[in-house]
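What you see is the complex with one protein chain gone and the rest in place.
This part shows chain A:
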Amino acid sequence: MSPVIELRDVRKTYPGPVEVLHGIDLTIERDEQVAILGPSGSGKSTLLNLIGILDRPTSGTLVVNGQDTAALTDRRLAGLRAAAIGFVFQQFFLLDYRTALDNVADGLLYTATPLRERRRRAAEVLDRVGLGDRLGHRPAQLSGGERQRVAIARALVGRPALVLADEPTGALDTANGVAVLKLLSELHDDGTTLIVITHDPSVAAAMDREVHIRDGRIHPEPT
């Protein structure tokens, strides 16, 4: 089986010109649980954007779920995001005018799944993350930990091959952070590849493998 993520000599240059990533080689296999660690300004957010195909590399090859992204149109990339990738953000990014159920159901909005089916699956996943009794609540009525669990449910509802979590515990207290990490690791047991971007070594320690990035390069050892 092909790797979920494969980067070969990937560079990213922003207008300026500033090269943020200087030739990244990284392969992440299916079912792996990887932490990408680095201080702020190291280029890890840029790497997250590339792996999540929210942005394209300036040069090099990026293969996601077996698809060479250079060959895909923007519409296809969006389709790949909808089908294969689930995002979890530090700030949750829940829509405050939607219920927990609809926030999760929106994870399937761009996959042409009928509304009834979207809601059915959303209820199922919310139940799995322990929020079966919070379906009709709006984000403002939920605690920070509960909100992040709603966001995780939204990332999972499409059964993506890859879940990308960007500082998932960054906005939470320790207890809630631990609970969220536990949830993410349970999800890994279901056979989903998990990539967590963090600058917190304790979060990284909970993963199978650590990838250290500094100054736009991958370093074999922590610095």
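The definition used in the following text is that a residue touches a chain if its C-beta (ideal position, glycine included) is under 8 Å from a C-beta of that chain, and two chains touch if they have at least 3 such contacts; residues count from 1.
Simple rule for what comes next: contacts and distances are computed from a predicted model.
Chemist: Which of "ABC transporter permease", "Thiamine pyrophosphate-dependent enzyme", "Signal transduction histidine kinase" or "V-type ATP synthase beta chain" is the UniProt protein name of the chain not shown?
Modeler: Of the names offered in "ABC transporter permease", "Thiamine pyrophosphate-dependent enzyme", "Signal transduction histidine kinase" or "V-type ATP synthase beta chain", the one UniProt assigns to the missing chain is "ABC transporter permease".
Chemist: Pick out which of A:L54, A:A70 or A:A205 touches the chain that's been left out of the picture.
Modeler: A:L54
Chemist: Which candidate, A:V4, A:A82, A:L183 or A:V211, sits in contact with the chain we can't see?
Modeler: A:A82
Chemist: Go through chain A and note every residue touching the omitted chain.
Modeler: 49, 52, 54-55, 67, 72, 74-76, 78-83, 85, 87, 89-91, 93, 95-98, 106-107, 109-112, 114-115, 154
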